[in-house]
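Yeah, one chain of the complex is gone here, protein chain that is, but the others are all in their spots.
Chains here go by letter, A, B and C, matching the order in which they are written, and residues are numbered from 1 within each.
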Amino acid sequence: MEAFEYIAPRTLAEAYQHLGNGKRTAMLAGGTDIIVQLREGRRSCDQVLDLKHIPELMALAFTSDGTLEIGAATPLADIYEDPEVARRLPGLVDAASLIGGIQIQGRATLGGNLCNASPAADSAPALIALAARLVIGSSAGTRELPVEEFFLGPGQNALQPGEILLQVKIPPQPPGSGACFLRFIPRNEMDIAVANAGVSIQLSDDRSRIERARVAVGAVAPTPLLVPAAADALVGQAPNAETLERAAQAAAEAATPITDMRGSAAQRRHLTRVMTLRALNGALQRATENR
Amino acid sequence: MPTVWVPSLLRPLCGGATTLQVEGQTLGEVLRAADARCPGFFERVVQDGAVRPELAVAINGQAENYPLHEPVGDSAEVAILPAIGGGGFSNFEPRERRPAGG
Amino acid sequence: MPRTQVQTRLNGADIDFLCEPRQSLLEVLRDELGLTGTKEGCNNGNCGACTVIMNGRIANACCVLAVEAEGAEVTTIEGVARGDQLHPLQQTFLEEAALQCGICTPGFILAAKALLDKEPNPDEHRIRYWLAGNLCRCTGYDKIVKAVQKASAEMQEAKV
Partner (left out) sequence: MTTIDRTGYKVIGTRPVRPDGVEKVTGKAQYGADIRLPGLIHGRILRSPHAHARILSIDTSEAETIPGVMGVLTAKELPAADDAIQDLGEGAVNLRELSDNVLALEKVLYRGHAVAAVAATSPHIAEEALKKIRVEYEPLPAVLDVRDAMRDDAPLLKEDRYTKSMGAEKTDRPSNIASHNQFHAGDLEKAFAEADAVVEREFTTKMVHQGYIEPQTSTASWNADGTITIWTSTQGAFVVRAQVAEVLRRPVSSIRVIPMEIGGGFGGKIPIYLDPIAALLSKKSGRPVKITMSRTEVFEATGPTSGTYIKMKMAAKDGVITAAEATMAYEAGAYPGSAVGAGSMTMLAPYNIENFKIDAYDVVVNKPKTSAYRAPGAPAAAFACESVIDELAKKVNADPLEFRLKSSSREGTRMVNGIAFPRIGHEECVEAALNHPHYRAPIEGPNRGRGVASGYWFNGGMQSSVVAAVNPDGTVNLIEGSTDIGGTRASLAMQLAETLGIPYEDIRPSVVDTDSIGHNDVTGGSRTTFASGMAAYESGMDIRRQMAARAAKLWNCTEDEVVYENGTLRCTKDSTKELTFKELAAQQPRTGGPIAGKASLVARGAGGAFATHIVDVEVDVDTGKVTVLRYTAVQDVGTAIHPAYVEGQMQGGVVQGIGWALNEEYYYLEDGRLANSSFLDYRMPTSLDVPNIDTVIVEVPNPGHPYGVRGVGEVPIVPPLAAMANAIAEATGHRFTDLPISPRRIVETLHGLEE
């Protein structure tokens, strides 16, 4: 591993200052991606900025209006072990508890998973489905971005030089809504997703129709994808098998998968339909339960 | 008279015979006796005074790296088969220990 | 490359060491501090052989920079037994033949310890899910799961 300086800023201001010193910087939260990439020469840097000592980035709390604010450097285990999060956002817990083994989940963070910007990032489809927004900061201030706009390509995120991903904000999920995230991996653990899907739907009061829906898929395009066509196939429809099947088919058609060591394009397109359908059924069940 | 099981690829030398009854008290003698009946047989099994490294000989079912002077009982069965070290290098015979002469 | 001084609490003792930022916690534990019980299997977070407990949670020491141990509480396999008094898991791993070559055993014992400290009576699926980040190639996992179940039972009896 090439040598680098290690800096652990205590405040955001201090962090922004180091970011602006012209050196190539790698952000360190959990480190489970970045340290391996540095070791294998897939990335190199002059300095590593450890974000775990900046309080704002480690905070996890529901605001008064029910929005969940998650500091970008909060370990996944803190998220899914929080009983309130588990009660209100089971879809998020699905995703957070699937990334890597237990050893990974104690260190890895949502911020790291998002910034790594893998097309198969397990946190992305769930966050997109939950209509999460990202707070990005720099010495000039902060801006917000819907999570689906954060991914530009494989390994490329929307951070500009001098910017840090500060927080993930997840709006409250209205009554009668349900979210679910599923992924397909060849083994039962430790693999990168061959295809994953995150969905959230909201039922009408009488559960006869789907009022709102968001469908997102991953590992089947250069970036995780919000699939409006799939949502259109759901909204206004009765939550029956045909509707869910049409939405799943729409998601599959939106996919532009490749063939690599983890799966073939044909397999990924097929799995996109299967996993979206299963996620929709999961979300539907949760939606009816918490009516 | 020991019995030699003629390996499939050497049967053409022996007019297609699958087994041979031959005279011999040692492995070397048995192989030479087989060669007398099937010209070229000895050369195919032995090299530099030892069984070829890619082959092994079984006497009464016990496959080993026998030297040519290994005694062979009167009713013994001798078979010739591929060495099963697997992985090639592991049935590796360091040079000093290679027996001298036939 | 100038080395940084790091202060940490390791196996119940406050220590400090010097290291370069690029050195992983695994590398420092083994090459600088001589604690070779933490093993390297892949050095990229995929096998769990380098599992340690850091601030109460299991982590792969190969994916932690040694400098990140500043002010942390770290437990390695060398800190699990109390003198010559083995931890119940160490005992059941021996009694149940839950190891063959033993290279993955330190990682498994720390992972299982963290589980039982958190959930005294996990069922088989929970044990297998929790230990899925630790690879073993010799045992096929059967006797490891049974050793954890046996230790769980013994530890609960001891509490009663």
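Observations
In this text, a contact is a pair of C-beta atoms (placed from the backbone, for glycine too) under 8 Å apart; a residue touches a chain by one contact, two chains touch by 3 or more.
None of the values given here were measured: they were computed from a predicted structure.
Although it is left out of the displayed model, the omitted chain contacts the following shown chains in the full complex: A, B, C. Although one chain is not drawn, the whole complex shows that of A:147, A:192 or A:213 it is A:192 that touches it. Across C:6, C:25, C:49 or C:114, the single residue that touches the chain missing here is C:49.
As for the chain not pictured, it touches chain C at residues 20, 22, 30, 34-44, 46-47, 49, 76-78, 80-81, 86, 90, 93-97, 99-106, 109, 124, 127-129, 131-146. Although one chain is not displayed, chain A still touches it through residues 1-3, 101, 184, 186-192, 194, 259-267, 269-271, 274-275.
The missing chain lies against chain B, touching residues 5, 7-10, 18, 43-45, 47-48, 50, 52-55, 58, 61-64, 77, 79-90, 92-96, 98.
We take it that only the chains that are shown with their structure count from here on.
Because contacts link the chains in a way that matches no line, ring, star or complete pattern, their graph is best described as other.
A straight line joining the Cα centres of chain B and chain C is 54 Å long.
Measuring from the averaged C-alpha position of chain A to that of chain C gives a distance of 29 Å.
Centres computed as Cα averages put chain A at a distance of 67 Å from chain B. Those residues of chain A whose C-beta lies close enough to touch chain C in the complex are 1-6, 8, 28, 30-32, 35-36, 38-40, 48, 50, 52, 75, 77, 100-104, 106-107, 188-190. Within the complex, the chain C residues that touch chain A are 1, 4, 20-22, 24, 43-46, 48, 51, 54, 57-60, 62-65, 67-68, 70, 111, 114, 129-130, 132-134.
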